[in-house]
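One protein chain is absent from this view; the other protein chains keep their places.
After this line comes chain A, so read on.
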Amino acid sequence: MGEFVATKINYAAVLPMLIVFAAAMIGVLVEAFVPRASRYVAQLPLTLIGLAGALAALLLNSRDNQGITAAGAVVVDGPTLMFQGIVLALSILAVLVMAERLDREGADAFTQSGASVPGSPLEAQAERLGATTTEVFPLTLFAVGGMMLFPASGNLLTMFVALEVLSLPLYIMTGLARRRRLLSQEAALKYFLLGAFSSAFFIFGAALIYGATTSTDLSVIAKAVGQVTGLDSLLVPGILLVAVGLLFKVGAVPFHSWTPDVYQGAPSPVTGFMAACTKIAAFGAMARVFYVGFEALRWNWQPVLAVVAALTMVVGAVLSITQKDVKRLLAYSSITHAGFLLLGIVAMDRTSIAGLMFYLAAYGISTITAFALIALVRQSGAEATHLSQWAGLGRTSPVVAAVFAFMMLSFAGIPLTSGFTAKFALFAPAVAHGGVWLVVLAMLASAVTAFVYVRVIVLMYFSDPIDGVSVVNPSYLTYAAVAVGAALTLMLGVLPSPLLDAAKSASIFLR
């Protein structure tokens, strides 16, 4: 038996993650010991301070403490810091939207009592007590912690743990909708079952890779992949199974079937958070796995990912045309965007990693803002998500309609929005590195989805309003999130260079 060697951990490098997890732990204790009435006022500042503190630690401290730490399990390098920074910044926006309680009986996006049966006396009792769900805050923090570890994992097992840490809270949060609770619980169950299924694929793939290379460390795998011969029958299936687990999380075709149901069933603020931050984390992890671990086998996985990217763009774009529900429409839009983002992985170059980061940031900001607005449009108390209910919104509530239209234009990639610069930053490296046919396909898919987005705008501005649909008056939390989201969407469209330069300088993986 060998002598025990204590693992060295560079605490300065992992400080942002430690802050987020510590805040989550304190959040659980707040849930346990603080009286019900004062939990909300305790949780909101705690969550925001935790996230902001982690972001500050990341910006001020971690850049000087890059390196591989915890025996290769955690890699803190340029891409890690960039992905973590984007996740933290966007989750602050998302928490502001989630904290919206609308100061009105029954308008809250979250159920008072997630464990009660819809329509039961227990639920009615929780409503009478006027409770408000505050568990979402620690759950969000745990998910954010997992999302930060996911792209930082230097080891397939650590990556699996991060995948679970980010997924499990999301499953619960999906089932917490205040209205249409059965739909929400159904979405949570579907998400959980399919998520567990894809996690099994991931860990099975990791086992096969371990069998071929005798390691789960990405850097060791990278070295072994070039030398091992005759074990391709273990290695290639292993890589593809790991890819299935990751592609499920980003919602790529043919692993997308959960996306529309979950996006529709989850409370809108959670959908925004999930759509934006999960994608960032999963694409960060995917980039690390393929760029660091499996680079030598690129001729095996590149064609597969290219086909998946093409399918994802086409299926997402075509199915978004037929959608009648605005949340499902944005779900199919997110599938299409996942297809575009896969170009950044297929292109296999550092410029495409920079494009990937920029696109994820731009898409995430617009998504959180759009879902914050969806939560405000109501008919008889419930969210009015059917497209027909959005008719004439431009006349009844011009501000909401204008900002939502702006987000739609950003999704479509119209100049002066972040969507345009992001698409340019992502597609240019893909053209340069041999993915011309994919970029042509992406352009066609963009044109199709642009039609869908413009149709929503036309509906809002050139149709007669429907009786009974109104926009509820939000508090300063939603105002702040939407204002920042819209401003950033404009700024990244007009003045993209600060973020783009930061992404470019942070696009080299440490091996």
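Heads up, the rule we're going with is that a residue touches a chain if its C-beta (ideal position, glycine included) is under 8 Å from a C-beta of that chain, and two chains touch if they have at least 3 such contacts; residues count from 1.
Operating definition for what follows: contacts and distances are computed from a predicted model.
*Asks:* UniProt name of the unshown chain, from "ABC transporter permease", "NADH-quinone oxidoreductase subunit A", "diguanylate cyclase" or "High-affinity zinc uptake system ATP-binding protein ZnuC"?
*Replies:* "NADH-quinone oxidoreductase subunit A"
*Asks:* Which residue from A:V28, A:L183 or A:V220 sits in contact with the chain not drawn here?
*Replies:* A:V28
*Asks:* Based on the whole complex, identify which of A:S38, A:S120, A:T214 or A:S388 touches the chain you can't see.
*Replies:* A:S120
*Asks:* Please pick, from A:L156, A:V236 or A:V289, the residue that touches the omitted chain in the full complex.
*Replies:* A:V236
*Asks:* Name every residue on chain A in touch with the hidden partner chain.
*Replies:* Within chain A, the residues that touch the unshown chain are 3-4, 6, 25, 28-29, 31-33, 116-117, 119-122, 232-233, 236-237, 240, 299-300, 303.
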